[in-house]
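The complex is shown incomplete by one protein chain, all other protein chains being positioned as in the whole.
And now, chain A:
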C-alpha cells in the first residue's frame, strides 16, 4: 500500500534568451494525494504543466520548491533511495511508438525492471513473471510476444506491453501520461479498460493525465484541472464536469461534444 503526496510543489525552468535569462514557472504550488485504489485525473491543455508533474513524480526532475512524500516520508536522496522509490512509482508513457526501444525484444523491456527490483529471482522465475505480465495485459500467446520486437506490434499491443513494463516492479502508484492519445480511436477504450481492471486487481493509485474530459470523468474519482501551472479546479469527477466553476473548465466542458445540447439546439 503506497500513498504519495505532493505538497506545495513548484517547478521553475531557466529560459535562456541570448545573454538574459528568465524563469518560467511550469508548475505553481500544486498539492495532491495519490492513494491506493483511487484514480485522479489531471486535465489541462498542452503546456499547462501536466507532464512536468509526471516527471517530478518519477524523479526525472527535481521540484524547485515543495516536497514529494512517499508514505509520509520525503524521498531519500541518492541512488539507492531513488531506486526504492521507483519500485513504487511507475509510468506509462504517451507514445507507445517511442517508449519501447526498437533494438530490444518486448521480453527484455519487461524483464529488466523485474531483475532490477527483484534481484534474487532466478532467470526462470523472471521469465515466468514476464509471461504472466504479458498474459495479464492480454497479449496472447505470451511466449511469442516476449520474443517480438516493438516494430512488429500494433500501437495498441505496444501500449499494452508498455503497461506490462510499468507493472513489472509491482508498483503501488501508476502515472499514465495520456496513455491513449496516440492510439487508434477504436482501441482506446480497450486499453483504458485494461488499465482500469489492473488498477482494481492491484489496488493501484493512478494519476491519469489527459486533456480528454470525457474519459477523465469515466475513469477517475477526482478531477484536477490545470491551467498555466496552477490547479484551478478540483473535486469529485461528476461535480467538476457538471458544475464547472472556473472559466477554463467551462471552456473544456463546452468543447466536448454533447449530443443532448446539440439536439436541443437543433429542435429550438
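The definition used in the following text is that a contact is a pair of C-beta atoms (placed from the backbone, for glycine too) under 8 Å apart; a residue touches a chain by one contact, two chains touch by 3 or more; residues count from 1.
Heads up, the rule we're going with is that contacts and distances are computed from a predicted model.
In the listed set "Cytochrome P450", "Dipeptide transport system permease protein", "Diguanylate cyclase" or "Acyl-CoA dehydrogenase family protein", the entry agreeing with the UniProt name of the missing subunit chain is "Dipeptide transport system permease protein". Of the listed residues A:22, A:101, A:201 or A:243, the one in contact with the hidden chain in the full complex is A:101.
Residue-wise, the contact with the chain that is not shown comes from A:169, picked out of A:44, A:63, A:169 or A:229. Among A:7, A:38 or A:83, only A:83 touches the chain that is left out of the view.
Among the residues A:32, A:70, A:153 or A:173, only A:153 touches the chain that is left out of the figure. Residues of chain A that touch the chain left out of the display are 58, 60, 79, 82-83, 86-87, 90-91, 93-95, 98-104, 109, 112-113, 116-117, 138-140, 144, 147-149, 152-154, 156-157, 162, 165, 168-169, 187, 189-190, 193-194, 218.
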